[in-house]
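All protein chains of the complex are present and in place, except for one that has been dropped.
Up next is subunit A:
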Amino acid sequence: MANLNIDSVKDRTFDAIVIGSGMSGGWAAKEFTDKGLKTLILERGRDVKHIKDYPTTNMYPWEFEHRGQLPMAIQEANPIVNRCYAFGESAAHFFVKDAEHPYIQDKPFDWIRGYQVGGKSLLWARQTQRWSDFDFEGPARDGFAVDWPIRYKDIAPWYSYVEKFAGISGNRDGIAELPDGEFLPAFPLNTVEEYFSKHVKSNYKNRYVISARCAHLSTPNQIHLDQGRVQCQRRTICERGCPFGGYFSANASTIPWALKSGHATLRPFSVVESIIYDDKLGKATGVRVIDTNTKEAIEYHAKVIFVNAAALNTNLILLNSKSHRFPNGLGNDSGVLGKYVAFHNYSAHIGAQYDGAKEWTTDGRNPAGGGYIPRFRNVYKQETDFLRGYASGFSAYRYPERSWDGVGSSLKNNLANKELGPWHVGSHMMGETIPKETNFVSLDDKQKDAWGVPLLKMNVDYDDNDEKMKKDYIEQLTEMFTSAGFTNIQASTDQRAPGLDIHEMGGARMGNDPKTSILNKWNQVHSVKNVFVTDGASMTSTSCQNPSLTYMAFTARAADYAMSEMKKGNL
């Protein structure tokens, strides 16, 4: 252990340590520093400063050397991340390259990562829906996973709290399975999306097509201006980083907010090797960090530690935090750490054409991406032969039909054609997968990464439930499309590996019973009270709604609880 200089221990001691600076870590940092706690934010990747470090953000399409496409050498060197839709010439610098951070695929798993300040919050698709009691009560009712230790009423005020600060656009739709929130004005549905919405509402019970709810400032409030963010400019090139702060990212919002307080220390290039547990004190005393530039090992200390490294890396850190008391990983008395990993199933799509509404089009761009169909299967009762259900995206669009046939001036005329073709409609499935003990991650006992941390091994797969659900999605959407008068309907599935949805969850799940879960209802490790996990690793089940908003709400709630416990002297 290098440089464990006694004089500097004081400099390396904080009130709180937050591991990770992305979607949830940014919130922990903000909450602690708002209350004046001296907080260390650890990030394994490089620093990315809002605006300053968005090198492509103001580039025109013709300014990209390959017009957006990545050179073949980069694609071939990165077969995993190359499968991600956003890995292109304009945003490749925010993605982890395959060779730099290896892992072991005992079963195929496309692990898409962003190692930098802000993490994947620079790259997300910004869809934000609350989860409801149909999700939190699901496991207890349907008999999968374990019962959630909380209900919607526990988290609802915290959804409101984070929504107001992050800025969420949407309509108050009054749908029980998709609770309303503190919304900025929604981005409206276009003519054909609206048509389909009305059609579905009048022809189906409990099925809705609503305007997608998203983390964009359609109309900013004062709190957003105070963060230095302004109105979303409808550029829809968000994955480059937004100079307007038009969408929520840790880089534009929580991290600079925490730094402005004067109470935060941000330390990039810091891989957390493990959490240090003191057998005598019976609690964690700090974390062991490897500086990625110098390979130096450094220990930092704090009263409370928040683990927000992103679901699977959080599992890795906990599994690698071994002590006399916890030989199988921190807080792992139950042996379930790393198990019950689940994800979302995005592997089915459907497209069609609509020959009506030709007198309408759209102008500008919609950052919400169109419509959202909340889960309608097995909501009020179990009605199919598979557990849980799926939400769906839905959008309609028109574009000029430009034939590439021929050569010469006729081709030039075709390419310049501004006349629009018919409306096209499309949908993709967003299915819930069931957490199972057989879906797990573990540490390899031999192979280590460049910083001496064991490699993570993936054993996560689809099952029969996913196949049945996929089939049902295609049947139901085909029927809804047909009855709406859409034509040329084409459904397709792809053979993607788990992970590509970028919604991996679980492994350190919450639960009432320490024998079957790692965290209690406050996201607090059952047996190590001063360690909290509030990212995707803590999810007991996965819902079919996007998870980021829920991570934010859990984090703010857990930070508030941790601070009140600190005040009482309980941590």
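Quick note on the criterion: a residue touches a chain if its C-beta (ideal position, glycine included) is under 8 Å from a C-beta of that chain, and two chains touch if they have at least 3 such contacts; residues count from 1.
We adopt the following convention: contacts and distances are computed from a predicted model.
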| item | value |
| --- | --- |
| Which of "Hydrogenase formation protein HypD", "Metal ABC transporter permease", "(4Fe-4S)-binding protein" or "Gluconate 2-dehydrogenase subunit 3 family protein" matches, in UniProt, the chain that is not displayed | "Gluconate 2-dehydrogenase subunit 3 family protein" |
| Residue of A:Ile51, A:Leu411, A:Leu455 or A:Ile489 touching the missing chain in the full complex | A:Leu411 |
| Residue, one of A:Pro61, A:Pro79 or A:Gly174, that touches the chain absent here | A:Pro61 |
| Omitted-chain contact residue, chosen from A:Arg141, A:Arg172, A:Lys358 or A:Lys471 | A:Lys358 |
| Of A:Leu259, A:Leu420 or A:Leu455, the residue in touch with the unshown chain | A:Leu420 |
| Sole residue of A:Asn171, A:Asn206 or A:Gln233 that reaches the chain not shown, by the stated touch rule | A:Gln233 |
| For subunit A, the residues touching the chain missing from this view | 58, 60-62, 65-67, 69-73, 76, 187-191, 193-194, 233-235, 358-367, 398, 400, 404-409, 411-412, 415-420 |
